[in-house]
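A protein chain is absent from this complex, but the other protein chains hold their places.
Entry: subunit A
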Amino acid sequence: MKHRLSTVVATAAAGALLAGCGGGGPSSGGGKISDDKIVLGVLTDLSGVYADIAGPNSVQAVQMAVDDFKKKYGDKAVTQNIEVIKADHQNKPEIANTQAREMYDRKQADALFDVPTSSAALAVQTVAGQAKKLYFNTGAATTELAGKTCNPYTYEWAYDTYMLAHGTGSAVTAQGGKNWYTIYPDYAFGQDMQKKFETAITGAGGTIVAKDPTPFPSDNYSTFLLKAPRLKPKPNVLGALQAGGDLANVVKQYEQFKLKDKGIELAIGLLFDSDIKAIGADKLAGTTFTTAWFWNVDPKAQAWADRFKERTGQRPTFVQAADYSAATHYLEAAQKAGSDKAADVSKELDGTKFSDFFAHNATIRAEDHRIVHDAYLAKVKDPAKASEPGDYTERVKTIPAAEAFDKPSPDCHLS
């Protein structure tokens, strides 16, 4: 009996293994479009602190890019079958890791978009490298994505911490904010922001009096806000490097603790229109910040933003605009290459120079897949001067593409 059983088990096991070798590999059909369709995946925060920055409207932006692409090419499109799928990563890297794998492997996503939260983005980048499929980051700011951890499958489309720090950090320090107390969320984005701000501030002649990591996400910043006025020497700038819902909490509590009256000005690392709306433009009026884009930066941008508003009822953030821009470039490249394979699409994209409604004077750097483009030093508009309730941003100056972003990192080797 023992003998018979082991024979059966062995046969079954051998059969299972053999068939596995046959069926396990990826199937490559006749055409160059895998599975006869292009699937764009939006992996984002659908309900948490970054849901307004990216979230459901990022899905809409990518869908809009697909609709526009279909309308433009009609029957001549590389495939008629273009799908947009979405998933929620809840800003957690382990969920992002699982979801990205799931989207690439199981739902045949050819490219992923968005992914706010730098720690989650780093996880997605790793999975993209393993799956050998593309990932267009628009939501995460850490420079590591195009630095230490860079891989040929990841493109950084919108912004990074260098851009934010060298815009805001230098400008505020030059305006007289010499002594900084910075608080940053304790994960990849915040840690990177802190480093970049420190470089920018000290480079402009300022000093960091103290710096503190804060839990992410969090609703209570009182420990840090109480500490600020007691520091020696007393800082005259509070650098709040939080983002999204966290930033709104910091700013509200900054008001409650009346730090402004105590001579501590607020400087903000990353500010989106959705944050200004949540906090109130009157509270923020005059605040200096750096942005990759805003919806009424020029008529072309405004025309797109009008269409976006028709669709969603809201003005887009720059992350959502970048999603549209990246998705459009991806589809155009796939159209040109006649293929949705990562290597073919990359070949079309790398080194391209372009200007669209989002990225002005842009170059897709072949060295590190960072898209460099003009950025803007801006101020929150006085609500009295706003043309409509969503008109928040006033341009102070344009930061040309070459200055806005750092040089390719020596840590990044794509090939």
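Quick notes on this one:
By definition in this document, a contact is a pair of C-beta atoms (placed from the backbone, for glycine too) under 8 Å apart; a residue touches a chain by one contact, two chains touch by 3 or more; residues count from 1.
Quick note on the criterion: contacts and distances are computed from a predicted model.
Taking the options "NADH-quinone oxidoreductase subunit K", "Probable glycine dehydrogenase (decarboxylating) subunit 1", "sulfate adenylyltransferase" or "Branched-chain amino acid ABC transporter permease" in turn, only "Branched-chain amino acid ABC transporter permease" matches the UniProt protein name of the chain that is not displayed.
Of the options A:Asp52, A:Asp88, A:Glu332 or A:Glu348, the residue whose C-beta touches the omitted chain is A:Asp88.
The omitted chain makes contact with just one of the residues A:Val84, A:Leu122, A:Val237 or A:Ile279: A:Leu122. Screening A:Lys32, A:Lys70 or A:Arg101 for touch with the missing chain picks out A:Arg101.
Although one chain is not displayed, its contacts with subunit A can still be listed: residues 1-2, 5, 8-9, 12-13, 16-17, 19-20, 24-25, 47, 88, 92-94, 97-98, 101-102, 105-106, 118-119, 122-123, 126-127, 130, 149, 186-188, 216.
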